[in-house]
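Below is a structure I'd like to ask you about.
Excluded from the complex is one protein chain; the other protein chains are retained at their positions.
After this line comes subunit A, so read on.
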Amino acid sequence: MKPFKLATALVASVTLPAAAFATELDVTHWWTSGGEAAAVAEMATAFDASGNKWVDAAIAGGGSTARPIIVSRILGGDPMGAFQFNHGRQAEELIEAGLLRDITAVAEAEGWKDLINPPSLLDACTLDGKIYCAPVNIHSWQWLWLSNAAFEKAGVPVPANWEDYVASAPKLREAGILPLALGGQAWQSAGLFNVLMATIAGPDVLAKIYGEGDAELAAGEDMARVFVAAASARDMSRGSNIQDWNLATNMVITGQAGGQIMGDWAQGEFAVANLVAGEDYTCLPGLGVRSVISTGGDAFYFPVIDDPAITAAQDVLAATLLKPETQVAFNLKKGSLPVRGDVNLEAANDCMKKGLEILAAGDTMPDVNMLNTEDTNNQLNDLFVQFFQDGSITPEAAQASFVRIVETKD
């Protein structure tokens, strides 16, 4: 036995000469754009400082490309050390199948329960009282980004809320400016609708419909108003011949379009273009109608791997991700809000500060991803991309289809 042990030690010293005790952990995520990659590098640095090794396994092409790859790697018996998902119901079945690690011990040791704000973030990681993921940031959808230059050109003041914005649309058209930029991808149409629903009908209505499948409410008066608003958004967006969200943001940056409804990740694009919030562009959280932001975001999950060294490294990573220093460094680069209420974001810009204020005031709502399964989201995508691209569908007809989806959702 002894010579064998010696041999293994020798082999180990040959293959791992640099760090004798470093455990390599491959981490899969889909953060590949400039700002995102810079943000992830902050996490990797923090993790490497703990004596382990972050092996980056990024997948380009966004969540819809990365998720199937991640799932098939786990199902295929070759799980990565850790992976990023949007927390909510995306990983539900993997947890139920026992493929993901319960990290409640880490959460308790680090006191996440008291630190994480809003608490709904941790709830989204919890199943049957056990914690399965480490939330790392908050992203909210409910933002209207407006180009100050475009409104100046059209000779109307920059609107302060959704109604003013709709009213100024004809003036923008006259000036040859597209009032609302909207990319052709399905998730953008559904996202826009969900924002209108959260702001015009209110977060409670959204939570009732998506959370409890309240079909009566979905068929009701409040939602009818949302569908009418969606129809005017459709008119305003006619003529955006683009697919990707960042191209739509770019139209706002260059003043070709008046505005865009998009999550706070759009902020990164404005920052890269060196625009100043408040001067070159205006951001209206909650469309200026209702100050509310959703608390979706990203979280890391840890697959079950039968190797104590990796398990230990996973625990270290989970703890590292929520340390105050990591949170600040990561979120400043990412443009998202930190998950802990006790860190100081001095360097945040105007828009981020607005978001932090709303967060501090507690005006938050659950993210749609936490309420809906991917299946329901996909059905909503199908419905709204059709609605926003085909002007012949009436709001009433779309609402009827919407009610059918709500009725059968789980």
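In this text, a residue touches a chain if its C-beta (ideal position, glycine included) is under 8 Å from a C-beta of that chain, and two chains touch if they have at least 3 such contacts; residues count from 1.
FYI, contacts and distances are computed from a predicted model.
Enquirer: For the chain not present in this complex, what protein name does its UniProt entry give, out of "Carbon starvation protein CstA", "Acyl-CoA dehydrogenase family protein", "Sugar ABC transporter permease" or "Ion-translocating oxidoreductase complex subunit C"?
Expert: "Sugar ABC transporter permease"
Enquirer: Which one touches the absent chain: A:241, A:274 or A:344?
Expert: Candidates A:241, A:274 or A:344; residue touching the omitted chain: A:241.
Enquirer: Just one of A:41, A:71 or A:166 touches the chain that is missing; which is it?
Expert: The one listed residue touching the chain not shown is A:71.
Enquirer: Name every residue on subunit A in touch with the hidden partner chain.
Expert: Where subunit A meets the chain not shown: residues 64, 67-68, 71, 75, 90, 92-94, 97, 184-186, 241, 243, 373-375, 377-379, 382-383, 385-390, 401, 404, 408.
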